[in-house]
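Only a single protein chain was left out; the remaining protein chains are all shown in position.
Up next is chain A:
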């Protein structure tokens, strides 16, 4: 909770914004996601074994691990694009049956529809939910404003920068007011400076949505900055889940507890 100065005006136009701070349970509309002894992967090619993980409503859980360790598989299973090969995956106690607007997925890159303008892309989840045209336009506009893209609303995705495309993806994911946002290395292709700006933006934009976030990354510092908890994947398993001291606080970088955690995470990843 670093900056509280900008609880921006457009937030008023956003559907049902709860101003409850993160992690205050009761009223938060975030989804609870659970893996129970799950085996994940494509049929015939399991990648992750014995996954037991509880994602609490409204928390940000970051998932780190070397590339190819199954981070994306974990996320795609949560999105409902992959079915677990064994065990169970549940949302709020009910097994997942497929993709749903409840759980938005943000991809690493180029998941915007290239023939739609940025606004057209953000309007899409609203159109799917049956929001009438004028409401769609207004809500999409306010989301684009929140991610700082009002000037680019009418541009096609390939006409804007990579960072702007990812901001538009974020707006698109949140516009459908999902109860969980699943992010698959969304800032992985961005340069360091853009990336840290995007992290701040993400924190800012998520505030008040109450959505549960599962954020996959291979960048340990990103994981420790964003996550309430961080899950470590290694050798085809969830190696451990650790609480992060002072999450989303840029000043916590020198915090001894954080430094110790960072060292522990890095050594368990074998780097």
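Rule of thumb we're sticking to: a contact is a pair of C-beta atoms (placed from the backbone, for glycine too) under 8 Å apart; a residue touches a chain by one contact, two chains touch by 3 or more; residues count from 1.
We take it that contacts and distances are computed from a predicted model.
Its record in UniProt calls the unshown chain "ABC transporter permease", which is the match among "Alkaline phosphatase", "phosphoenolpyruvate--glycerone phosphotransferase", "Cytochrome c oxidase subunit 1" or "ABC transporter permease". Check A:43, A:93, A:114 or A:132 against the missing chain and you find that the one touching it is A:114. Of the candidate positions A:159, A:250 or A:263, contact with the unshown chain belongs to A:159. Touch with the chain that is not drawn comes from one residue among A:103, A:179 or A:229, which is A:103.
For the options A:129, A:161 or A:240, the residue in contact with the chain missing from this view is A:129.
Annotation for chain A: contacts to the undisplayed chain at residues 79-81, 98-105, 107, 110-116, 124-125, 128-129, 155-156, 158-159, 172, 176, 182.
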